[in-house]
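All protein chains but one are shown at their positions in the complex.
All chains are identified by letter, namely A, B and C, in their written order; residue positions are counted from 1 within each chain.
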Amino acid sequence: MSDEGFDAGHRVAPVPAGRLTARRERLGSTVLVVLAGELDLDSLAPADEALERALADGPARVVVDLAELGFCDSSGLNLLLRTRIAAQEAEIELRLAAAPDGQFGRLLELTGAGAVFSLHASVPDALADA
Amino acid sequence: MSDEGFDAGHRVAPVPAGRLTARRERLGSTVLVVLAGELDLDSLAPADEALERALADGPARVVVDLAELGFCDSSGLNLLLRTRIAAQEAEIELRLAAAPDGQFGRLLELTGAGAVFSLHASVPDALADA
Amino acid sequence: MNDHAGVNQMTSGQRGAEAARRLPSDLPPAGQRRTVRLAGLPRQVAHGREFARTALTDWRWPGEEAVEDLLLIVSELVANARLHAGGAVQLSLHASAERLRIEVSDAIRTPPALSLPHRPGLPGGHGLHIVQRLSDDWGVAVHADGKVVWAEVLTPAAEADPGA
Partner (left out) sequence: MNDHAGVNQMTSGQRGAEAARRLPSDLPPAGQRRTVRLAGLPRQVAHGREFARTALTDWRWPGEEAVEDLLLIVSELVANARLHAGGAVQLSLHASAERLRIEVSDAIRTPPALSLPHRPGLPGGHGLHIVQRLSDDWGVAVHADGKVVWAEVLTPAAEADPGA
(Lines give C-alpha, C1' and ligand atoms only; values in the text may rest on other atoms or scores of the structure.)
Protein backbone atom coordinates (compact mmCIF):
# COMPACT_ATOMS: atom_id res chain seq x y z
CA MET A 1 0.00 0.00 0.00
CA SER A 2 1.43 3.40 -0.96
CA ASP A 3 1.66 6.25 1.51
CA GLU A 4 -0.60 8.44 -0.64
CA GLY A 5 -3.20 5.76 -1.20
CA PHE A 6 -3.53 5.21 2.50
CA ASP A 7 -3.66 8.89 3.32
CA ALA A 8 -6.43 9.47 0.82
CA GLY A 9 -8.38 6.65 2.40
CA HIS A 10 -8.51 7.97 5.93
CA ARG A 11 -8.73 11.71 5.51
CA VAL A 12 -11.99 12.78 7.11
CA ALA A 13 -14.05 15.93 7.28
CA PRO A 14 -12.85 18.09 10.17
CA VAL A 15 -14.36 16.96 13.46
CA PRO A 16 -16.07 19.71 15.51
CA ALA A 17 -14.16 20.82 18.62
CA GLY A 18 -14.58 18.42 21.49
CA ARG A 19 -16.04 15.68 19.30
CA LEU A 20 -14.47 12.42 18.33
CA THR A 21 -15.00 10.11 15.40
CA ALA A 22 -13.67 6.58 15.26
CA ARG A 23 -13.32 4.46 12.12
CA ARG A 24 -12.22 0.83 11.73
CA GLU A 25 -10.68 -0.71 8.65
CA ARG A 26 -9.45 -4.27 8.03
CA LEU A 27 -6.09 -4.46 6.28
CA GLY A 28 -5.19 -8.14 5.98
CA SER A 29 -4.29 -9.43 9.42
CA THR A 30 -4.33 -5.90 10.86
CA VAL A 31 -7.26 -3.80 12.02
CA LEU A 32 -6.66 -0.08 11.68
CA VAL A 33 -8.57 2.19 14.05
CA VAL A 34 -8.53 5.87 13.14
CA LEU A 35 -9.39 8.29 15.94
CA ALA A 36 -10.02 11.86 14.80
CA GLY A 37 -11.01 14.93 16.79
CA GLU A 38 -10.65 15.40 20.55
CA LEU A 39 -10.52 12.54 23.01
CA ASP A 40 -11.57 13.31 26.59
CA LEU A 41 -13.91 11.97 29.28
CA ASP A 42 -16.98 13.08 27.34
CA SER A 43 -15.93 11.68 23.99
CA LEU A 44 -14.60 8.29 25.08
CA ALA A 45 -17.57 6.21 23.93
CA PRO A 46 -16.95 5.98 20.16
CA ALA A 47 -13.24 5.36 20.65
CA ASP A 48 -13.90 2.75 23.31
CA GLU A 49 -16.36 0.94 21.08
CA ALA A 50 -14.08 0.96 18.03
CA LEU A 51 -11.11 -0.34 20.02
CA GLU A 52 -13.16 -3.04 21.68
CA ARG A 53 -14.52 -4.23 18.34
CA ALA A 54 -11.08 -4.15 16.79
CA LEU A 55 -9.82 -6.53 19.48
CA ALA A 56 -12.95 -8.67 19.22
CA ASP A 57 -12.22 -9.18 15.50
CA GLY A 58 -9.24 -11.22 16.62
CA PRO A 59 -6.62 -9.75 14.25
CA ALA A 60 -2.89 -10.33 14.65
CA ARG A 61 -2.35 -6.61 15.05
CA VAL A 62 -4.30 -3.45 15.86
CA VAL A 63 -2.89 -0.13 14.69
CA VAL A 64 -4.41 3.01 16.20
CA ASP A 65 -3.95 6.07 14.02
CA LEU A 66 -3.76 9.21 16.15
CA ALA A 67 -2.53 11.59 13.44
CA GLU A 68 -5.87 13.39 13.31
CA LEU A 69 -6.31 13.42 17.04
CA GLY A 70 -6.13 17.11 17.88
CA PHE A 71 -6.32 16.63 21.63
CA CYS A 72 -6.11 13.83 24.15
CA ASP A 73 -6.09 14.01 27.95
CA SER A 74 -5.56 11.37 30.62
CA SER A 75 -9.06 9.94 30.09
CA GLY A 76 -8.05 9.12 26.53
CA LEU A 77 -4.68 7.84 27.65
CA ASN A 78 -6.37 5.58 30.20
CA LEU A 79 -8.52 4.10 27.43
CA LEU A 80 -5.41 3.33 25.38
CA LEU A 81 -3.66 1.87 28.43
CA ARG A 82 -6.66 -0.37 29.11
CA THR A 83 -6.67 -1.36 25.43
CA ARG A 84 -2.99 -2.24 25.68
CA ILE A 85 -3.68 -4.59 28.59
CA ALA A 86 -6.66 -6.19 26.81
CA ALA A 87 -4.61 -6.64 23.62
CA GLN A 88 -1.82 -8.26 25.59
CA GLU A 89 -4.24 -10.70 27.16
CA ALA A 90 -5.69 -11.55 23.73
CA GLU A 91 -2.16 -11.85 22.29
CA ILE A 92 -2.87 -9.10 19.77
CA GLU A 93 -0.06 -6.72 18.93
CA LEU A 94 -1.03 -3.08 19.56
CA ARG A 95 0.75 -0.24 17.76
CA LEU A 96 0.08 3.46 17.96
CA ALA A 97 0.77 5.83 15.08
CA ALA A 98 1.37 9.36 16.32
CA ALA A 99 3.93 12.06 15.62
CA PRO A 100 6.19 12.24 18.69
CA ASP A 101 6.17 16.04 18.60
CA GLY A 102 2.37 16.32 18.61
CA GLN A 103 0.07 16.84 21.58
CA PHE A 104 -0.31 13.08 22.12
CA GLY A 105 3.47 12.71 22.16
CA ARG A 106 3.56 15.45 24.76
CA LEU A 107 0.98 13.56 26.86
CA LEU A 108 3.09 10.40 26.72
CA GLU A 109 6.14 12.36 27.76
CA LEU A 110 4.31 14.06 30.66
CA THR A 111 2.94 10.79 32.02
CA GLY A 112 5.82 8.49 31.15
CA ALA A 113 3.31 6.22 29.42
CA GLY A 114 5.34 6.30 26.20
CA ALA A 115 7.48 3.55 27.70
CA VAL A 116 4.76 0.90 27.45
CA PHE A 117 3.48 1.56 23.92
CA SER A 118 4.80 0.45 20.59
CA LEU A 119 4.92 3.90 19.02
CA HIS A 120 5.33 4.72 15.32
CA ALA A 121 5.61 8.09 13.63
CA SER A 122 3.03 7.25 10.96
CA VAL A 123 0.56 4.56 9.91
CA PRO A 124 2.84 3.25 7.12
CA ASP A 125 5.60 2.88 9.72
CA ALA A 126 3.21 1.05 12.01
CA LEU A 127 2.05 -1.25 9.21
CA ALA A 128 5.62 -2.22 8.31
CA ASP A 129 6.72 -5.42 9.98
CA ALA A 130 9.03 -5.49 13.05
CA MET B 1 -10.57 3.82 98.75
CA SER B 2 -11.77 7.37 99.45
CA ASP B 3 -11.97 10.04 96.78
CA GLU B 4 -9.60 12.31 98.72
CA GLY B 5 -7.04 9.63 99.38
CA PHE B 6 -6.86 8.82 95.72
CA ASP B 7 -6.63 12.43 94.64
CA ALA B 8 -3.79 13.08 97.04
CA GLY B 9 -1.97 10.13 95.59
CA HIS B 10 -1.89 11.22 91.98
CA ARG B 11 -1.49 14.96 92.11
CA VAL B 12 1.74 15.82 90.34
CA ALA B 13 3.94 18.88 89.92
CA PRO B 14 2.83 20.88 86.86
CA VAL B 15 4.27 19.44 83.64
CA PRO B 16 6.07 21.93 81.36
CA ALA B 17 4.18 22.88 78.19
CA GLY B 18 4.46 20.24 75.50
CA ARG B 19 5.81 17.61 77.91
CA LEU B 20 4.10 14.52 79.16
CA THR B 21 4.57 12.43 82.25
CA ALA B 22 3.07 8.99 82.70
CA ARG B 23 2.69 7.14 85.99
CA ARG B 24 1.42 3.63 86.70
CA GLU B 25 -0.14 2.43 89.92
CA ARG B 26 -1.54 -0.99 90.85
CA LEU B 27 -4.89 -0.85 92.66
CA GLY B 28 -5.97 -4.44 93.30
CA SER B 29 -7.00 -5.97 89.98
CA THR B 30 -6.80 -2.58 88.25
CA VAL B 31 -3.79 -0.75 86.88
CA LEU B 32 -4.20 3.02 86.90
CA VAL B 33 -2.21 4.98 84.32
CA VAL B 34 -2.05 8.72 84.93
CA LEU B 35 -1.13 10.85 81.94
CA ALA B 36 -0.30 14.47 82.76
CA GLY B 37 0.80 17.31 80.50
CA GLU B 38 0.39 17.50 76.73
CA LEU B 39 0.08 14.45 74.51
CA ASP B 40 1.12 14.85 70.89
CA LEU B 41 3.34 13.18 68.29
CA ASP B 42 6.49 14.30 70.08
CA SER B 43 5.43 13.23 73.55
CA LEU B 44 3.92 9.83 72.76
CA ALA B 45 6.80 7.70 74.05
CA PRO B 46 6.24 7.83 77.84
CA ALA B 47 2.48 7.36 77.44
CA ASP B 48 2.98 4.51 75.00
CA GLU B 49 5.38 2.76 77.34
CA ALA B 50 3.15 3.16 80.41
CA LEU B 51 0.09 1.84 78.59
CA GLU B 52 1.98 -1.10 77.12
CA ARG B 53 3.34 -2.06 80.53
CA ALA B 54 -0.08 -1.68 82.11
CA LEU B 55 -1.50 -4.21 79.65
CA ALA B 56 1.53 -6.48 80.03
CA ASP B 57 0.84 -6.64 83.79
CA GLY B 58 -2.29 -8.60 82.85
CA PRO B 59 -4.76 -6.84 85.13
CA ALA B 60 -8.54 -7.24 84.86
CA ARG B 61 -8.88 -3.53 84.15
CA VAL B 62 -6.81 -0.54 83.07
CA VAL B 63 -8.02 2.92 83.97
CA VAL B 64 -6.37 5.83 82.18
CA ASP B 65 -6.63 9.08 84.10
CA LEU B 66 -6.70 12.03 81.72
CA ALA B 67 -7.76 14.68 84.23
CA GLU B 68 -4.34 16.32 84.17
CA LEU B 69 -3.97 16.04 80.44
CA GLY B 70 -3.99 19.65 79.30
CA PHE B 71 -3.88 18.86 75.59
CA CYS B 72 -4.28 15.86 73.32
CA ASP B 73 -4.33 15.72 69.52
CA SER B 74 -5.04 12.90 67.07
CA SER B 75 -1.61 11.35 67.69
CA GLY B 76 -2.60 10.87 71.33
CA LEU B 77 -6.05 9.68 70.34
CA ASN B 78 -4.52 7.12 67.98
CA LEU B 79 -2.40 5.80 70.85
CA LEU B 80 -5.51 5.36 72.99
CA LEU B 81 -7.39 3.73 70.10
CA ARG B 82 -4.51 1.29 69.60
CA THR B 83 -4.50 0.61 73.33
CA ARG B 84 -8.22 -0.10 73.20
CA ILE B 85 -7.70 -2.72 70.50
CA ALA B 86 -4.77 -4.31 72.36
CA ALA B 87 -6.79 -4.39 75.60
CA GLN B 88 -9.70 -6.01 73.83
CA GLU B 89 -7.43 -8.70 72.41
CA ALA B 90 -5.98 -9.33 75.87
CA GLU B 91 -9.49 -9.34 77.40
CA ILE B 92 -8.58 -6.44 79.66
CA GLU B 93 -11.24 -3.85 80.33
CA LEU B 94 -10.10 -0.33 79.40
CA ARG B 95 -11.70 2.73 80.97
CA LEU B 96 -10.85 6.38 80.45
CA ALA B 97 -11.37 9.01 83.13
CA ALA B 98 -11.82 12.46 81.60
CA ALA B 99 -14.22 15.33 82.09
CA PRO B 100 -16.52 15.36 79.05
CA ASP B 101 -16.31 19.14 78.79
CA GLY B 102 -12.52 19.23 78.70
CA GLN B 103 -10.24 19.40 75.70
CA PHE B 104 -10.07 15.60 75.48
CA GLY B 105 -13.86 15.41 75.48
CA ARG B 106 -13.84 17.93 72.65
CA LEU B 107 -11.39 15.73 70.71
CA LEU B 108 -13.67 12.71 71.14
CA GLU B 109 -16.62 14.74 69.96
CA LEU B 110 -14.76 16.09 66.90
CA THR B 111 -13.59 12.64 65.81
CA GLY B 112 -16.56 10.58 66.90
CA ALA B 113 -14.15 8.33 68.82
CA GLY B 114 -16.12 8.80 72.03
CA ALA B 115 -18.43 6.05 70.81
CA VAL B 116 -15.83 3.29 71.24
CA PHE B 117 -14.47 4.17 74.70
CA SER B 118 -15.76 3.42 78.14
CA LEU B 119 -15.68 6.97 79.42
CA HIS B 120 -15.98 8.11 83.03
CA ALA B 121 -16.06 11.61 84.44
CA SER B 122 -13.47 10.88 87.12
CA VAL B 123 -11.11 8.17 88.37
CA PRO B 124 -13.42 7.23 91.28
CA ASP B 125 -16.25 6.77 88.77
CA ALA B 126 -14.00 4.64 86.59
CA LEU B 127 -12.91 2.52 89.56
CA ALA B 128 -16.49 1.83 90.60
CA ASP B 129 -17.81 -1.44 89.22
CA ALA B 130 -20.20 -1.71 86.24
CA MET C 1 -8.12 18.11 89.61
CA ASN C 2 -9.85 19.07 86.39
CA ASP C 3 -8.71 22.14 84.49
CA HIS C 4 -12.21 22.62 83.14
CA ALA C 5 -14.01 22.05 86.45
CA GLY C 6 -15.49 25.55 86.45
CA VAL C 7 -16.93 25.27 82.95
CA ASN C 8 -20.40 23.85 82.56
CA GLN C 9 -20.76 20.86 80.28
CA MET C 10 -21.47 22.21 76.82
CA THR C 11 -22.10 20.76 73.41
CA SER C 12 -20.05 21.89 70.47
CA GLY C 13 -22.66 24.42 69.39
CA GLN C 14 -22.77 25.91 72.85
CA ARG C 15 -19.01 26.23 72.90
CA GLY C 16 -19.17 28.28 69.70
CA ALA C 17 -22.00 30.43 71.02
CA GLU C 18 -20.11 31.01 74.22
CA ALA C 19 -17.06 32.17 72.31
CA ALA C 20 -19.23 34.54 70.26
CA ARG C 21 -20.58 36.19 73.40
CA ARG C 22 -17.11 37.28 74.46
CA LEU C 23 -15.62 40.62 73.66
CA PRO C 24 -14.94 41.06 69.95
CA SER C 25 -11.30 40.98 69.03
CA ASP C 26 -9.57 44.36 69.02
CA LEU C 27 -7.24 43.46 66.19
CA PRO C 28 -6.47 46.12 63.61
CA PRO C 29 -8.27 45.19 60.35
CA ALA C 30 -4.93 45.36 58.52
CA GLY C 31 -4.04 42.17 60.31
CA GLN C 32 -1.21 40.69 62.23
CA ARG C 33 1.25 38.15 61.02
CA ARG C 34 3.77 35.97 62.82
CA THR C 35 6.04 33.34 61.41
CA VAL C 36 8.36 30.84 63.04
CA ARG C 37 10.85 28.56 61.37
CA LEU C 38 10.37 25.02 62.66
CA ALA C 39 12.84 23.21 60.37
CA GLY C 40 15.32 21.22 62.40
CA LEU C 41 13.75 22.03 65.77
CA PRO C 42 13.06 19.20 68.19
CA ARG C 43 9.49 18.79 69.48
CA GLN C 44 8.10 20.71 66.51
CA VAL C 45 4.49 20.01 67.39
CA ALA C 46 4.64 21.44 70.91
CA HIS C 47 6.84 24.26 69.66
CA GLY C 48 4.28 25.25 67.03
CA ARG C 49 1.50 25.11 69.60
CA GLU C 50 3.43 27.27 72.09
CA PHE C 51 4.20 29.80 69.39
CA ALA C 52 0.54 29.97 68.40
CA ARG C 53 -0.62 30.18 72.01
CA THR C 54 1.63 33.18 72.59
CA ALA C 55 0.51 34.94 69.41
CA LEU C 56 -3.19 34.36 70.12
CA THR C 57 -2.75 35.61 73.68
CA ASP C 58 -0.92 38.73 72.46
CA TRP C 59 -3.66 39.32 69.90
CA ARG C 60 -6.35 38.69 72.56
CA TRP C 61 -8.02 36.07 70.41
CA PRO C 62 -11.45 35.70 71.97
CA GLY C 63 -12.67 32.48 73.59
CA GLU C 64 -10.70 29.95 75.62
CA GLU C 65 -12.22 26.98 73.80
CA ALA C 66 -11.86 28.74 70.45
CA VAL C 67 -8.14 29.10 71.16
CA GLU C 68 -7.94 25.42 72.19
CA ASP C 69 -9.50 24.49 68.86
CA LEU C 70 -6.98 26.66 66.98
CA LEU C 71 -4.10 25.04 68.84
CA LEU C 72 -5.50 21.65 67.89
CA ILE C 73 -5.43 22.65 64.21
CA VAL C 74 -1.81 23.83 64.57
CA SER C 75 -0.91 20.57 66.26
CA GLU C 76 -2.52 18.44 63.55
CA LEU C 77 -0.90 20.33 60.68
CA VAL C 78 2.59 20.30 62.21
CA ALA C 79 2.25 16.63 63.18
CA ASN C 80 1.24 15.78 59.60
CA ALA C 81 4.28 17.59 58.22
CA ARG C 82 6.44 15.63 60.70
CA LEU C 83 4.83 12.28 59.94
CA HIS C 84 4.27 12.51 56.21
CA ALA C 85 6.57 15.20 54.83
CA GLY C 86 9.93 15.08 56.56
CA GLY C 87 9.06 17.78 59.08
CA ALA C 88 7.48 21.21 59.09
CA VAL C 89 9.56 24.01 57.63
CA GLN C 90 7.61 27.01 58.85
CA LEU C 91 4.46 27.97 60.71
CA SER C 92 2.71 31.24 59.92
CA LEU C 93 -0.31 32.84 61.53
CA HIS C 94 -2.20 35.69 59.90
CA ALA C 95 -4.92 37.34 61.91
CA SER C 96 -7.44 39.84 60.65
CA ALA C 97 -10.72 41.11 61.99
CA GLU C 98 -12.42 38.36 59.98
CA ARG C 99 -10.30 35.29 60.40
CA LEU C 100 -7.20 33.51 61.53
CA ARG C 101 -5.18 31.78 58.84
CA ILE C 102 -2.78 29.05 59.91
CA GLU C 103 -0.14 27.95 57.40
CA VAL C 104 2.30 25.07 57.82
CA SER C 105 4.87 24.54 55.08
CA ASP C 106 6.93 21.47 54.34
CA ALA C 107 9.39 20.39 51.65
CA ILE C 108 7.37 17.56 50.07
CA ARG C 109 5.12 18.27 47.07
CA THR C 110 2.64 15.49 47.83
CA PRO C 111 -0.60 17.06 49.05
CA PRO C 112 -2.40 15.64 52.08
CA ALA C 113 -5.23 13.22 51.45
CA LEU C 114 -8.33 13.10 53.61
CA SER C 115 -8.69 9.44 54.67
CA LEU C 116 -12.01 8.12 53.46
CA PRO C 117 -14.14 6.68 54.81
CA HIS C 118 -13.50 8.26 58.19
CA ARG C 119 -13.59 5.46 60.79
CA PRO C 120 -14.08 7.10 64.20
CA GLY C 121 -13.19 4.03 66.25
CA LEU C 122 -9.93 3.11 64.54
CA PRO C 123 -6.49 4.69 64.83
CA GLY C 124 -5.36 6.83 61.86
CA GLY C 125 -6.92 9.35 59.55
CA HIS C 126 -8.32 11.68 62.21
CA GLY C 127 -6.00 14.65 61.73
CA LEU C 128 -7.40 16.13 58.56
CA HIS C 129 -10.96 15.36 59.61
CA ILE C 130 -10.35 17.47 62.69
CA VAL C 131 -8.95 20.27 60.51
CA GLN C 132 -11.95 19.99 58.19
CA ARG C 133 -14.41 20.11 61.11
CA LEU C 134 -12.75 22.99 62.92
CA SER C 135 -11.95 25.25 59.97
CA ASP C 136 -14.16 27.29 57.70
CA ASP C 137 -11.79 26.82 54.74
CA TRP C 138 -8.69 24.70 54.42
CA GLY C 139 -6.47 23.70 51.58
CA VAL C 140 -3.06 23.11 50.15
CA ALA C 141 -0.84 24.97 47.72
CA VAL C 142 1.86 22.92 46.04
CA HIS C 143 4.96 24.85 44.97
CA ALA C 144 8.19 23.93 43.24
CA ASP C 145 9.94 23.34 46.60
CA GLY C 146 7.16 21.79 48.65
CA LYS C 147 3.76 22.86 49.84
CA VAL C 148 1.75 24.88 52.31
CA VAL C 149 -1.21 23.32 54.10
CA TRP C 150 -3.48 26.01 55.50
CA ALA C 151 -6.67 26.39 57.46
CA GLU C 152 -8.80 29.46 58.12
CA VAL C 153 -11.17 30.02 60.99
CA LEU C 154 -13.60 32.93 61.06
CA THR C 155 -13.65 35.15 64.12
CA PRO C 156 -16.86 35.02 66.16
CA ALA C 157 -17.67 38.51 64.84
CA ALA C 158 -17.26 37.47 61.19
CA GLU C 159 -19.28 34.32 61.82
CA ALA C 160 -22.15 36.31 63.30
CA ASP C 161 -22.16 38.58 60.24
CA PRO C 162 -20.90 36.58 57.27
CA GLY C 163 -21.89 39.30 54.82
CA ALA C 164 -19.64 41.89 56.43
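Keep this in mind: a residue touches a chain if its C-beta (ideal position, glycine included) is under 8 Å from a C-beta of that chain, and two chains touch if they have at least 3 such contacts.
Here the structure is a predicted model, which means the values were calculated and not measured.
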Visible contact partners (per top-of-document touch definition) of the missing chain: A, C
Missing-partner contacts on subunit A, residue numbers: 7, 11, 17-19, 38, 40-43, 67-68, 70-71, 73-75, 77-79, 81-82, 85, 99-103, 106-107, 109-113, 115-116, 122
Where the unshown chain meets subunit C, residue by residue: 109-114, 116, 132, 136-144, 147
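Here is the rule we go by: only the chains that are shown with their structure count from here on.
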Subunit B and subunit C: spacing of chain centres that average the CA atoms, whole Å: 25
Touching two or more other chains - residues of subunit A: none
